[in-house]
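Removed: one protein chain of the complex. Kept in place: all other protein chains.
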Amino acid sequence: MAVVLSVSGSPSSRSRSTGLLRHVDAMLSARGHTVLALDVRELPAEALFGTDPGHPELARAAGLFELADAVVIATPVYKAAYSGLLKCLLDHLPQHALAGKTVLPLATGGSTAHVLAIDYALRPVLSSMGAFHIVQGWFVLDRCITLDERAGVTVDGAADAGLREVVDRFCTALGGRLLSAAPADAR
Amino acid sequence: MAVVLSVSGSPSSRSRSTGLLRHVDAMLSARGHTVLALDVRELPAEALFGTDPGHPELARAAGLFELADAVVIATPVYKAAYSGLLKCLLDHLPQHALAGKTVLPLATGGSTAHVLAIDYALRPVLSSMGAFHIVQGWFVLDRCITLDERAGVTVDGAADAGLREVVDRFCTALGGRLLSAAPADAR
Amino acid sequence: MAVVLSVSGSPSSRSRSTGLLRHVDAMLSARGHTVLALDVRELPAEALFGTDPGHPELARAAGLFELADAVVIATPVYKAAYSGLLKCLLDHLPQHALAGKTVLPLATGGSTAHVLAIDYALRPVLSSMGAFHIVQGWFVLDRCITLDERAGVTVDGAADAGLREVVDRFCTALGGRLLSAAPADAR
Partner (left out) sequence: MAVVLSVSGSPSSRSRSTGLLRHVDAMLSARGHTVLALDVRELPAEALFGTDPGHPELARAAGLFELADAVVIATPVYKAAYSGLLKCLLDHLPQHALAGKTVLPLATGGSTAHVLAIDYALRPVLSSMGAFHIVQGWFVLDRCITLDERAGVTVDGAADAGLREVVDRFCTALGGRLLSAAPADAR
């Protein structure tokens, strides 16, 4: 199975996009993948803010990207694009930090008017980082995500069905990738 | 092996982007893939500019997309985006005409200032059509492509090396896709 | 007052985006502007399709752009972007055909999920053509536009209010432009 890095780009401590990510993490774990979580907001501000990519916390984050076979990235949509916080992390990573990776982009927002932000804003950035395969992303309306401290995260019917479909396709893509990368005699 | 549809979006009869495509077709054939060519400019104008998706020539074009495992799309960059001619064809296809397909986007232009047109303009359109995997594209400067009636198409050193790399990755992606789609017992 | 060119990029003969444009034309005429209409679908297909920018109908269209102080452009959203038909016309115009012009982009579509197509797809193309000022555009849902042969075009309440606001801002922008371009002693 694969190692999947799950990156949350929300600055908020009670974030719907992070909640959505935890929900996806559970789907991926249930299929046998190893999920590693990285919340950009938990990185030290002075590291993100600075210009030293050798800062130990940034080096550790870059190491997680290197280690992973695949990356799930979730961001709230602010001002018609991804969060600045997420971009700060991406800015610190090597130019081709996504080379060879399968990537699933997710976004949340208050209105369906923001749906295209995944394809027009986030995807070109991920593509510039050399991603091998950015699968179809998924946008979920804030009001379709319920955060509950005890019950955890719930995603509304249709939004959840769509989400399961993109996670399926992400897993298929990941499987094809691992198969084609495997030495022929190991198949 | 796979069936690859090779689509040229250039309005010109002596087009560098079409030349580039023929060069890629040869690479794909040499690897055993079956290549079908579709030049948008050879479709009847009244069909492309009309509103009848049932026009026999458009239905035939849509059939080629359906048949193909993968699609290579080449366009000149005009006014910071893909050609209108290419978009006219795409507009006539079903919304998810690229579902399940592996897609390689290629572009040509007079200046490197147009490079991002692939990722910011063309890729979101292909993504909206449900493409399974849009691999890293490649932009080639017009002056790196030589068209010669007898010698055929030549692409300059560095541009050609980069092109071979994206074609390699396209074939890898296609291979992984076919493997993962194959019934388990056939592997 | 100003000369405004009103360009419809819809391939359809009973188009909501063209209807919307006629509605805006009436607002502009009521304010004393001279409105010239250009429906791309009425240009001869072989001209749009060909590669000869000297074709008389294309030369006439280019002349209208040159003559106009301002341009309103309306397009349906297809496959997450403007129509191929509209782009075919733009491809034939000189690179800086919008230099010095004030431009109002309008779009129509079946879902609010397409709203960002104006800013992420259409605006960069208009910007590459040297537009002096592309004002805030407006997206109207198909179901908010009623076409009636006798009663003409009606736009639903909230959509119409928003439309009037962008037309106001367009007129203000146009007024400021004409003022600042006027010789000082003529003010």
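A, B and C label the chains in the order they appear, each numbered from 1.
To be clear about the criterion, contacts are C-beta pairs under 8 Å (C-beta built on N, C-alpha and C of every residue); 3 or more make two chains touch, one makes a residue touch a chain.
Owing to the predicted nature of the structure, the values given are computational and were not obtained by experimental measurement.
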*Hidden-chain contact residue, picked from the options A:A61, A:A121 or A:I134*: A:A121
*Sort through B:A117, B:C144 or B:C171 and give me the one touching the missing partner chain.*
B:A117
_Considering the complete complex, identify which of C:E66, C:D119 or C:D160 is in touch with the unshown chain._
C:D119
_Hidden partner chain, touching residue among A:L85, A:L106 or A:A173_ = A:L85
_By the contact criterion defined above, which parts of chain B meet the unshown chain? Give residue numbers in ascending order._
80, 111-117, 119-121
*Please give every residue of chain C in contact with the chain that is not shown.*
116, 119-120, 123-124, 127-128, 130, 132-136, 169, 172-173, 175-177, 179-181, 187
*For chain A, enumerate the residues touching the unshown chain of the complex.*
11-13, 41, 45-46, 48-51, 78-91, 95, 120-121, 124-125, 127-129
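Simple rule for what comes next: only the chains that are shown with their structure count from here on.
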_With centres defined from CA atoms, tell me which chain sits nearest the overall protein centre._
B
*asked:* Based only on mean CA positions, could you tell me how far chain A sits from chain C in angstrom?
replied: 38
*Chain centre separation (chain A, chain B; CA means) in Å*: 29
*chain B-chain C separation of Cα centroids, rounded to whole Å*: 30
*What residues in chain C touch two or more of the other chains?*
80, 120-121
